[in-house]
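Data first, discussion second: the structure below is written as C-alpha cells.
A single protein chain has been omitted from the complex, and every remaining protein chain is retained in its original position.
Let's look at chain A:
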Amino acid sequence: MTSENMVELKNITKKFGKDTAVNNLNLTVKAGEFLTLLGPSGCGKTTTLRMIAGFEKPTEGEVWINDQQVANVEPYKREVNTVFQSYSLFPHMNVFDNVAFGLKMKKTGKEEIAERVMNALKLVQLEGYIDRKPKQLSGGQQQRIAIARAIVNNPKVLLLDEPLGALDLKLRKQMQMELKHLQQSLGITFIYVTHDQEEALTMSDRIVVMNQGEIEQIGLPEEIYEKPTSKFVADFIGETNIFEGVVTNTQNEYADLNIDGVSIGIPKTISLVQDERVYMSIRPEKAKVSVTKDETAHLNGTLKEKIYVGSVTKIIVQLPNGREMVVNESGDSLRDVKAGNDVYVSWQPEETVVFKD
C-alpha cells in the first residue's frame, strides 16, 4: 500500500480474433478512487474490467495491481473482487454461504467468518436474510448480497460491471447513493462500468469515457460534462446542441464560426485556423430564448415546439439555416409565445465548447 496507484494498465490491447476490443489503452487508478468506465455497449469497458479481474488475458500490454504485474496471475489469486452484472449468486447456497464463500476459500476461522459475514450483511442491511436462497430475494436484495459477497473479502479493488443495470429507476438511484457512501466509508478502490452517463456523473471521482476500444477522455465529472474534448463525449454525455462550421475570422476576442450561413462567436479555447472545420457544442440549459433582442443575442429563429417535461420546458427553435436547437427554460417567460413566433436565442460565448472531432 505504498503506492498511490492501485491499478495501472500499460499499453493494453485485447483482440478477439480479428476484432480489437481494447486498443492500446493506458490508465492509472489511484488508491481509494471511484473510477467509472463509461461508454456505449461494445466500447471495450467490460473487457477492460475483465482484464483487471483476470478473466481475460490482454493480447498485449501489462496489468499492474498494487505494484505487481499480474498478467500471469490467475483470477483466484488476485486481490480484487467483482460484482457481476447478473449478480451470479450461487443458487445452491443460502445467503450466509454465498457471502462466506470467499472467506472459506481463504481458510478463515469459523468464528471470524461468522463475524465478518454478519458485518458485511449489516452494511447492506440484509442481516436478517442469512437462511434465504438467492431466488427467494428480490433483484435489489440479490444486488446487495452480491456486493456483500465481494466486500467481505476486503479486496484492494472492487470491480463492478453494470451492477445496477437490472434494477428499476428508483431503486437504481437509491443504490447509487448507497454504493457511493459505501465506497467512501470503506475506502476501497472502485472501478465501475456503466453505459449510463447520469450514473457515472453521480457516483464517480473520475470518469473514463471509452469509445471503440479507446479512451476518448478522462476527467472529473464536471470536466467531462462542461469541457468535453470531442464530439463523441459531448454527444454521449447529456443532451447538447452540436453544430459543425467553418472558422471565418480569428482576429477578435472571439473567433467567428460560420454554420451554414449563420455566424456565431466562439471562444478560442483551442488553436483555431482560418477556414478550418470545427464543432461547437452548447448545452440546452446554458442557452436562453427570448422574444426581445438583447446584446448577448446570437441567433434569431422561429419557435417550433414547446415540450413540457416537468422540471423544465424544452424549447425547440428552428434556425434560419434549417437547423434546430434545443433550449431548456425553467421560468414561464415564454408562456404567451406560440409555435411560429420569432424568437432570439442567446448564451454566453464562454459556455460554448469547441472541438475538432
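Rule of thumb we're sticking to: a contact is a pair of C-beta atoms (placed from the backbone, for glycine too) under 8 Å apart; a residue touches a chain by one contact, two chains touch by 3 or more; residues count from 1.
Basically, contacts and distances are computed from a predicted model.
Chemist: Leaving aside the chains you can see, what is the UniProt protein name of the one that's missing? Options: "RNHCP domain-containing protein", "ECF subfamily RNA polymerase sigma-24 subunit", "Deoxyribose-phosphate aldolase" or "Spermidine/putrescine transport system permease protein".
Modeler: Going by its UniProt entry, the chain not pictured is "Spermidine/putrescine transport system permease protein".
Chemist: For the chain left off this view, which of A:32, A:61 or A:75 is in contact with it?
Modeler: Considering the complete complex, A:75 is the one touching the chain left out.
Chemist: One chain is left out of this view; which of A:44, A:58, A:102 or A:219 touches it in the full complex?
Modeler: With A:44, A:58, A:102 or A:219 as choices, the missing chain is touched by A:102.
Chemist: In the full complex, which residues of chain A touch the absent chain?
Modeler: Interface residues of chain A facing the absent chain: 53-55, 74-77, 80-82, 84, 86, 88-92, 101-102, 105-106, 133, 149-150, 153.
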